[in-house]
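Right, I'll just put the structure down here and ask away after.
For this depiction, one protein chain was excluded, whereas all remaining protein chains were kept in their positions.
So that you can tell them apart, the chains are marked A, B, C, D and E in the order they are listed, and the count of residues begins at 1 in each.
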Amino acid sequence: MELVFALVIGTLTATGVYLLLRARTFPVVMGLTLLSYGVNLFLFSSGRLATGQQPILGSTENYADPLPQALVLTAIVIGFAMTAFLVVMSLRNLADNDDDHVDGKQPKRPAEEDEQEEEARGK
Amino acid sequence: MNHWLTAPILIPLLGGILQTFMGYAPMPLRRTLAVATTVLLVAASLILLSMADDGSYRVYAFGNWQPPFGIVLVLDRLAAFMVVMTSVLALFCHLFSLGGADEGNRQFHTLFLFQLMGLNIAFLTGDLFNLFVAFEVLLIASYGLLMHGGGTARTVPGLHYVVLNLIGSAIFLISVGMIYSVTGTLNMADLAVKVPQVTGENLQIVKAGGMMLLIVFALKAAILPLCFWLPRAYANATAPVAALFAVMTKVGIYAIIRVYLLIFGDNAGELANLGMDWLFPLALITLAMGVIGALGADNLRSLIAWQVIISVGTLLAPIALGSREGISAALFYMLSTTWTVAGLFLVATLIANHRGSAGDRIITAPKMHHRTLLSVLFLIGAVAAAGLPPLSGFFGKVLILQSVEPGTNMAWLWSVVLIGSFLTLIAYSRAGSIVFWRTVDGHLNAPDRLSGTTAVAAGAMTALSIVIVALAGPINEYTDATAAQLLDPSAYLEILKAPMVGEDN
Amino acid sequence: MMTIALYITIAMVTLAALLNMYRLIKGPDAPDRVLALDTLYINAIALIILLGITLGTRMYLESALLIAVMGFVGTVAMAKYLKRGSVIE
Amino acid sequence: MNPFTEYLISGLLLLGGAFTLIGALGLARLPDFFTRLHGPTKATTLGVGAIMLSSVFFFSTTGEGLGISEILITVFLFLTAPVSANMLAKSAMHIGVETMDNTQGQPWDQ
Amino acid sequence: NHKQGARRGARMALAVTGGGGLALLAGILIIGNIVGSFELDDVLAAGDQIKAHAMYPVALTLVLLGAFTKSAQFPFHFWLPHAMEAPTPVSAYLHSATMVKAGVFLMARFYPALAGTEQWFYMVSFTGMATLLLGAYIAMFKHDLKGLLAYSTVSHLGLITLLFGMGTKLAAVAAVFHIINHATFKASLFMAAGIIDHETGTRDMRRINGLWRYMPHTATLAMVAASSMAGVPLLNGFLSKEMFFAESLQLNLPGVIAWLPPIVATLAGIFAVAYSARFIHDVFFNGKPVNLPIYPPHEPPRYMKIPVEILVFACLMVGMFPAFSVGPLLYSASFATLGGEVPDYKLALMHGFNLPLMMSIAAFVGGLIMYTQRHKFFAFHARFREIDEKAVFASVVSRIVDLAHRFTASIENGSLQRYGMLLVVSVIAVAMVPLASLGVFVGESGLSPVDWPTGIAAAVLIVSALATAFCHRERFMALVLLSVVGLIVALGFARFSAPDLAMTQLSVEVVTIVLLMLALYYMPSWTPRDSLAGRRLRDVVLAAITGIGMTLVTLAMLTQPFSSISEFFLENSKSGGGGTNVVNVILVDFRGFDTLGEITVLAIAALGIYALLKDTALTPPPSDGQGHAWTRDAHPLMLKQLARPLLPLALMVSAYIFLRGHNLPGGGFIAGLITSIALLVQYIATGLVPTQDRIRFKYHNVIGLGLLFATIAGAGSLAFGHPFLTSTFEYLKWPVVGKFEVASALIFDLGVYLAVIGATLLALVSIGRLSPHSAIRSPRGKS
Partner (left out) sequence: MLDRLRFPQPWLSLLLFVTWQFLSDGVSGASVVMGLLLAWLIPQITHGFWPERPAFVKAWRMPKYLAIVLWDIIIASFSVAKLILSPRKPQPVFVCYPLQLEHPLAISILASTISLTPGTVSADVSDDERILLIHALDAGSDQEVIDAIHNRYEKPLMEMFK
């Protein structure tokens, strides 16, 4: 189980990082979301994994570590606030520079690929 | 329990709440209340300073829960020092903002006060996760402030700032997870107790966590290679915001001092002085990069923004070496550079406002208005920042140079700092002589008047570097005492035994 | 006896979830994907209930309740985006 | 737990599971969007409903009181499922998704 | 432009002296470190210790660097003359005798501590010689009076430096003596030059001629002083110069080098006589003035001449009765310089007919010849293009600046992804080492078995995550996949005993979907391919490394035995916090301060978003990604009808979740999100205007109220002398109602509830208001 959990966290982090390194705001937003999923699960698991041991007194015999759960709850809320702000920032960026590109200069070559692609999608 | 400790947090919080209700209240009223809050904050912080000066640790346990279980505030010399430094800075920035910078959308004062709340939590908290929360509070407020004032220029730098800090927050959480997963605690004092006992594979986990934490703080402190978000962001922010942000990098530095002297200090066994060997060279490279940036800057504000990075490098080098004198010197220099740079940001904005279309770009332009006053202010700021006699920057640098033991480190530190200062001097004299002296014919249309508040605020902020010189003795004594206190964390651990209300102890 | 039934049910629901995933990734059109997601949410309700039964606790029922109350909002938002663009106007 | 309730619960569970699975099958197998729409809106909803019912019985026997939450859940499901379907159908028609060649009458063409 | 030239000169002077100052500072600090004290006396006393120290060469070099720059020694000689043209304040700062001589005094001061070594000798004396010669040479070709004097000063400073360099005690005395003499005659000459400038309006010797006729008195004074500068007997300049010649002969140097000092000294003497002669002849005789700006020149007013007279008188006195006049002063000065035992020296007009005298005579004759033949020399000198140091300096600086600018621009290139990459790489760099040594580590607790539903769910999550990254350019699809991930994460929380987290995750998930849908409306519906293949590969590698790292840490972490402070929370939750949902009790009580900060963050974010969008105008695309125009019906009938009964039911559910939160899964935050979503449905179903007309409050105030409740709930305990956020709870028993609990923490949670509602709705509605269809663009609306 631990290995599965570790792999999940690893994947979330990896995909998150990859998207973070994309040149547009929207992938970055998605990347951050994935990353924070991974981070929250990681922080959560720092109290170890438990099944059916919800820290509600009287509902079971022994309880999972409640502290990481509280921390993650805080982290989720803050993460949500941050995501919302970031999304709005990228909207603002779109309004100001009518483009959501944030990677310095735009490269020339791939843009042409896009045109062909756009043809293709124009069904 | 001493309720004063909560003042630097509750005052701006309540002030901020008040502002949220005043969405459509008349501006004068809002301003009065907002500034009143900041004034109160300054008073409170001075009281804390006088308390902390007795060299003891004061604990405030929220919810009356014994540490390490509840969240505690801890007041020591360092915390008081940071709080005072910040609140004084904030007061002048706030006054400056009344010159019109706070107009536009009506959230400026709210965000400003919440920002102060976040900063003060960061300086006072004794809990690692609460430090994270504090960072988030001050960051989210700073995002808003950074974007304050509209205009398209600050959007992209702002976006960079936000994204990088969001990644930073993620790293922070991961580090907390790693450290908690081994030590099972979050209270800094308790961590200082538990970390030395860590062994085996757990050691590696904590080590990784500690190093990643250092990266987070390095990002906040803008150490190379994590400093590139700063120049454009600061250079494009509205004056009072940029000036207030002079303290933002210091938060990172504060965190490094606090965490790496307390938790990973000399007593941390296998993890003693974690990461400091990385920090010293990085600090010097940062300093060098800052100088290069300053030389290459094409407008005053980015010149000053790079000055921020120069200061960071100058500050962290002695801290990384970790000697008592070094830390004391660093703190002295921190006070000086923070206020000086803030003053320069304000002055630069005034200059920009009086040079017509040229703004603060370092190019020839028609003779500006109020040249004498502004050039004098800029001269004072520049001399203090570049570290020339007779202003505070000079003493700070001399203290830092003196603090190093002879050896390779000394050779490196000295050559980088001194050559750096020389080049900075060139950068400032070039900028100054072009902006003020190299004028072309033609005159600016519609000379905009220099409003009293802004001029006074900027002047006072700059004059602080003279005040520091005047008070150099006492200040240096205080920083010495602070360094001594920091290097003996055993007393800090006593807070774990602090009596709660209702316990006879 | 009941345990076996429980396991079989869990198996069936999990399999259902996989089939939803298949449709979600295959598409071909956006509405197909959203429909699949919506169904996945409903399957999630089932899974949570089954978890509760397996663990013999009611502590997770409200999570299911939450999905039931709010799950469709996501679907509605997506659907409205697809045809109208502006979700709130 | 007496055998009757156990049979009942097991039956409901299996029924629910089966319907959920069938709904998903429909979603996966049926040829076009509109035909797929039928699976989830009916089978899955009912399937989950059945599982709810089994849960109600189960917990009423384990003495944790009669669970209204499950009922509430089912109610919400039955309220919302048609609306989701309706919204999706609208968006599908707007996009003009491919339909089975033998479908009669495609109003949004007119 | 003359003024700007002057400013460049000033900047150059600033840079040179400033740089020198820093070097000096460094040197002094090193010395201080060696001696262990910055008291001058201690330093002077510890001479041998310093010279013995390993750092001595460095220290000496730095100090001399400072001294040389300040006293304009070669190769830093160029700034001094320019400094004289600098804007008044700067030149006043630089040109004051102290500043110019500071370097020399410095050498005088540190003489006992640093002098007497090989390094000292070679560095100082050779610099001195070079300066002496160069200054004298250039002085001769200056047409500007002040220029001539300035370079002569440079030359004399060189002379003094050379004397200090020789390292003999007598040389030091001579140096001190010459400092005094030079000060007197040079000061009088500068004043004379000032007078002439003032009276004729120019300093150009090509125009100033035959002033003898117009101002004989001034001329006399100037001529005497100039003669002293040339080293004419009976004048003070002669005496110290004799001493200097004598010392130049006393040096015991190996081989041919032994001849260098005397020859250089004589040559310099020749130039000195030549330029002094020029000062006298070219100014006061040599025909008639050439169109002076002020004509005819007169004697200056009396008061202008008095100081000159005094100084010239001093020259004469010292020249004729040295022992009587300057003796005491010289002795004390030498004493100070040498730090004790002053050698016995004789101050007399004549030391007999000896080699030094021969040198003087040679210099005198040679000088006169050179002056008479000056046209040849001028012609010769004219062959060399005179380099303008200012231009050189300026171009050097601008090159540096340009270089720095390009370097900075190349690194700080405004690419978010580069900065992000640097951050990721830094993390990898620092975490690599410990994690590598960790390797694939499975701790003592070992691995627990995987139940296959969880396994399948995990697999689905992994696939969805990868798919999200893979087809992120297809934005809508990526979003759908992303919400699958979110859903499974929520299920995971439930699976691993965290019901509160599951609920939180689910509700946040829904709100996030709505948020992203609102945003996507304005954004391109798909991402063009920006980055090149190489770049993508790099990112994949980085991502993979971080992923593997996280996997390893998690694995190690999860399989290690563990104990935490949480026992305390489990034990005290009911007794101390009055609740059985430990997570909730932690949130509102044990760590309530975190939660206060958390809702503050939420509030600030919402206010910031509101501020950010207040005056933002966005034009959405007229059609979707495939180019279908948007449909007309904004508010479908069925949704509208559903929204109505849904609201009260949802509100009830949220009340239910809120009230049970303290003891069972739930709480203020989740309840708040349910309410927000229920209201969001109203917005989606019926639109902004109608909904806002029916919601009778401003979200700002709701946020404020929320924060206020939370703060007050916390501050309530202050009244009872308990710290902030101390919770109290009571089990009351009322007649009808029966037994129930009231907890202050519940008020705190109410604050959370309100803050969440206010923040969520303010944020989302602010985005919604961007829509061109929405009637209310102004913030005056009810939010």
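FYI, a contact is a pair of C-beta atoms (placed from the backbone, for glycine too) under 8 Å apart; a residue touches a chain by one contact, two chains touch by 3 or more.
Note that the coordinates shown come from a computational prediction; the quantities given were computed from them, not determined experimentally.
Visitor: Which displayed chains make contact with the chain that has been left out?
Guide: Spelled out, the missing chain touches these shown chains: D, E.
Visitor: Pick out which of E:Ala67, E:Val154 or E:Ala643 touches the chain that's been left out of the picture.
Guide: That would be E:Ala643, which touches the missing chain.
Visitor: With the missing chain put back, which residues of subunit E would touch it? List them for me.
Guide: 632-633, 636-638, 640-645, 647-649, 651-652, 655-656, 659, 682, 686, 691, 694, 696, 734, 736-740
Visitor: Could I get the residues of subunit D that touch the absent chain, sorted low to high?
Guide: Residues in contact with the chain left out: 18-19, 22, 25-26, 29-32, 34-35, 37-39, 41-43, 45-47, 65-66, 68-69, 71-72, 78-79, 81-83, 85-86, 89-90, 93, 99-100, 102-107.
Keep in mind that, in the parts below, only the chains that are shown with their structure count from here on.
Visitor: Just tell me the minimum hop count from subunit D to subunit E, counting one hop per pair of touching chains.
Guide: So the least number of steps between the two chains is 1.
Visitor: Which chains does subunit A share as contact partners with subunit B?
Guide: Where subunit A and subunit B share a partner, that partner set is E.
Visitor: Treat each pair of touching chains as one step and give the shortest count from subunit B to subunit E.
Guide: Graph distance in the chain contact network comes out at 1.
Visitor: Give the identifier of the chain nearest to the protein's overall CA centre, each chain being represented by its own CA mean.
Guide: Central by C-alpha mean position: chain B.
Visitor: In whole angstrom, how far does the Cα centroid of subunit B sit from the Cα centroid of subunit C?
Guide: It comes to 48 Å between the two C-alpha centres.
Visitor: Quick check: how many Å separate the C-alpha centres of subunit C and subunit E?
Guide: Centre-to-centre distance between subunit C and subunit E: 57 Å.
Visitor: For subunit C, write out the residues touching at least two other chains, lowest number first.
Guide: 10-11, 17-18, 30, 34, 36, 59-60, 62, 65, 69, 71, 76, 80, 82-83
Visitor: I need the residues of subunit E touching at least two other chains; which ones are they?
Guide: 414, 416, 418, 420, 424, 479, 495, 499, 520, 550, 553, 557, 562, 564-566, 569, 590-591, 594, 598, 601, 604-605, 608, 612, 624, 626, 631, 639, 649, 653, 664-665, 767
Visitor: Given the complex with subunit C, which residues does subunit E contribute to the contact?
Guide: Those residues of subunit E that touch subunit C are 452-453, 456-457, 460, 463-464, 467, 476-477, 479-481, 483-484, 487, 490-491, 494-495, 499, 502-503, 506-507, 509-510, 513-514, 517-518, 520-521, 620-621, 624, 630-631, 633-634, 639, 649-650, 653, 657, 664-666, 670, 674, 677-678, 680-681, 683-684, 687-688, 764-765, 767-768, 771-774.
Visitor: State the interface residues of subunit B toward subunit E in the complex, per the touch definition above.
Guide: Residues 1, 3, 6, 10, 13-14, 16-18, 20-21, 23, 60-65, 68-71, 105-107, 110-111, 114, 117-118, 121, 129-130, 133-134, 136-137, 140-141, 143-144, 147-148, 150, 156, 159-160, 163-164, 167-168, 171, 174, 177-178, 180-182, 184-187, 190, 201-205, 207-208, 211-212, 214-215, 218-219, 225-226, 228-229, 231-232, 275, 278, 289, 292-298, 388, 398, 401-402, 406, 414, 418, 421-423, 425-427, 429-430, 433, 437-438, 501-502.
Visitor: In their shared complex, at which residues does subunit E touch subunit A?
Guide: 413-418, 420-421, 424, 442, 445, 447-451, 454-455, 458, 461-462, 465-466, 468-469, 472-473, 475, 478-479, 482, 485-486, 489, 492-493, 495-501, 504-505, 508, 511-512, 515-516, 519-520, 522-524, 526-532, 539-540, 542-544, 546-555, 557-559, 562, 564-566, 569-570, 573-574, 580-583, 586-587, 590-591, 594-595, 598-599, 601-602, 604-606, 608-609, 612-613, 616-618, 625-627, 663-665, 669, 759, 763, 766-767, 770
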